[in-house]
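The complex appears here minus one protein chain, its other protein chains still in place.
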Amino acid sequence: MTSILQALFDGLASGAIYGIIALGLSLQFGVMKIINFAHGSFLMVAMYLTFWATSLLGLHLLAAIPLVVAVLYLVGWGTQRWLIEPVYRKEATREPISVLIFTTGLWIFLDNLFLVLAGPDYRTPAGDWANGVFVLGDLIFTYPQVAGLVVSVLVTLLLVLFMRYTRLGRAIRATGQDREAASVLGIDSAAVYRTSFAIGLAILGVAGALLLAIFPVDPFIGDLFGVRAFIIVVLGGIGSIGGALAGGLMVGLIESLGAQFLPITYSEALIFAIFLAVLYFRPQGLFGVERA
Amino acid sequence: MAARALLLPLGAAGALLLPLAFGNPYALSVVILALLYAYLALSWNLIGGITGQLSLGHAAYFGIGAYTSTVLFADLGLTPWLGMLAGAVLAGIAAVVIGLPCFRLRGAYYALATLAAAVILKVVVENSNELLGGPRGLDVRLLHDAPLYFQHTSKLFYYYVVLLLVGGALAANRWCLRSRFGYYLTAIRNDQEAAAALGVDARRYKLLAAVLSAAMTAIGGTFYAQYALFISPEKVFGVHLSVQIAVICIIGGRGTLWGPLLGALLLLMVVMRFEPRGVIALLGRALSGSRRLSGKAAKVRREAA
Partner (left out) sequence: MKRSRMWRAATAAASAAVLAGALGSAAWAADTVKVGYLIPLSGTAAAAIGQEMSRATHLAVDHINEEGGIKALGGAKLQLVEVDTRGDPQVAITEAERLINVEKVSVLIGAFQSSVTFPASAIAEKYQVPWIVDLSAKAEITERGFKYVFRPTQIPSSGNADSAADFIAWAGKTTGKQPKTGAIVYENTDWGQDLANTMRKRMAEMGIKVVFDESYPPNSPNLRPLVVKLKGAHPDVISMTSYTGDAVQLQKLIAQLRVDAMAIVGSAAGHVDRTFVPTVGVKAADMVFTTNGWAGYDSAITTPFARRFWDQYVGKYQADPTEFGVTAYADVWILKDALERAGSADPKAIRDALAKTDMKDNDITRLVGYDIAFDSKNQNTLKRFVVQQIKDGKYYTVWPSKLTPAGYKMVWPVPDWSDR
């Protein structure tokens, strides 16, 4: 029984982090309809930045978050402006396949770049905070788990409010729904794309910092979480912000509880099978809006 | 016009004589792998290019082909030549099973659904133990010179087999591009609703293309198993393979006859060396060259038609 309760909490905690890993992708995916295969690599970049902020600058892991977020926002803006935009513009009429290829290249490039920059070793953040625990009877909650849960819900909430109540947020939503109509209304879609991509990566910055507290980083970490982020985005419904968090929680719970009853080697298959089932019965995702 | 008529026999003769230009098996092994990728990209082209369904799960069929022939050979002693056909049939059935639900999905959804299907297959094989060897993978028993059992110590043997496969795949693509069938597929790619309105049974034709593409990919899987003599779930069902097949075809120009071949040649120059510099070069091509290449390939196709 203790195991099940512990697994339940663990599933929610890792699920929340999966959720915000997927959140940025969902935003980009929803607004631009692009498949960004470099998402996992950007997560890796965020984790390394956090690692360096804690080890070189001596910052507390939580204090490093604003710094990492700021850097990733700029990286995101620049990537969209100078790298993806030129590719995207050429193929704006159909599904942007070139962007898929391009981001695949970027994925390989970034992984190898960080192999050169950081070496192949596994790294964990400096400081003891990440190992701290709350003990509640037989249940054990680590600081990063609790922080991950709180921050993930907070970030999701903030993004929902931003999209609903700010001018920019509404412009992003409008562009995502119908680019032509939005541009008739005087919305500069290129600017919206840059901002969305940048916000997407900024959120990934938060995710990377939180993830580093529970998982060591190496240059190829992106492969582990990248595909999973796509699954979550589709599960929750492309472009749905709450859906990304819900999808993440769902994957976290499947993984954690599933492993209590089945060998953990089946976790991945279980996640993908449920993903296929959801796709079949609700192609728009659990929280997506049906579209024509 | 006459010059173009000569092109095909000349190209074929060149391909047949090419191995003479290599003094060592290393160069030939690189060429064989490139041709295998070209063959896989050509197979993918039927569904991913001509029909416009972006599949990121073709490793599923590749793996089915590799495992079917290998298991049939190991346990029943069936020659992989026949195992290859069994694998192709199984992969065709798998394509129907995967395709029926997935074809309701469009674009990125379809891509991810196919990717998920391949991952599930991989995990299932990884968790099998007796029959499929689990994560260890399977060795193909070494027979040395046994062409009847799809094995030979000489790389030339594999070179000509894969050349034959590429030739067959080119013919299949050419037929698809020219026939009424291919015409329907192109119509589905361009606008499925419009095609349906004109009375094209979109689902049926998509399934047919998927089955053909899957069966061909499975044959590639058997070839790989016989060539490498070792298969493992990660190697033949992995996400990387699925993506690579699609990327090669797209870089060269998807939906065209020569595009997949071109893509494989390009990737060959880069990937075999695994140099970071090479990857940056690949990046540059993807950024600036893909457009031009597909344009060029499209022109070749127009002229050929």
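As written, the chain order gives the labels A and B, with residue 1 at the start of each chain.
We take it that a residue touches a chain if its C-beta (ideal position, glycine included) is under 8 Å from a C-beta of that chain, and two chains touch if they have at least 3 such contacts.
The model shown is predicted, which means the values in this text are computed figures rather than measured ones.
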item	value
Touch with the omitted chain, as defined above, among A:F29, A:Y193, A:F225 or A:F275	A:F225
Chain B, residues in touch with the chain not shown (by the definition above)	24-26, 29-30, 33, 123, 126-127, 134-137, 153, 228-230, 232, 235, 272, 274
Touching residues on chain A - with respect to the absent chain	2-3, 6-7, 10-11, 14, 112, 115, 119-124, 128, 131, 133, 140, 142, 215-216, 218-220, 224-225, 228, 255-260, 263-265, 267-268
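The working rule: only the chains that are shown with their structure count from here on.
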item	value
Centre distance in Å when chain A and chain B are each reduced to the mean of their C-alpha atoms	32
Complex contact set, residues of chain B against chain A	54, 101-102, 104-105, 107-109, 111-113, 115-117, 119-120, 123-124, 126-127, 239, 243, 247, 250-251, 254, 276, 279-280, 282-283, 286-287, 290-291
Of chain A, residues touching chain B in the complex	29, 33, 35, 37, 83, 86-87, 90, 95, 97-98, 100-102, 104-106, 108-109, 112-113, 116, 227, 230-231, 234, 238, 263, 265-266, 268-269, 272-273, 275-276, 279-280, 283
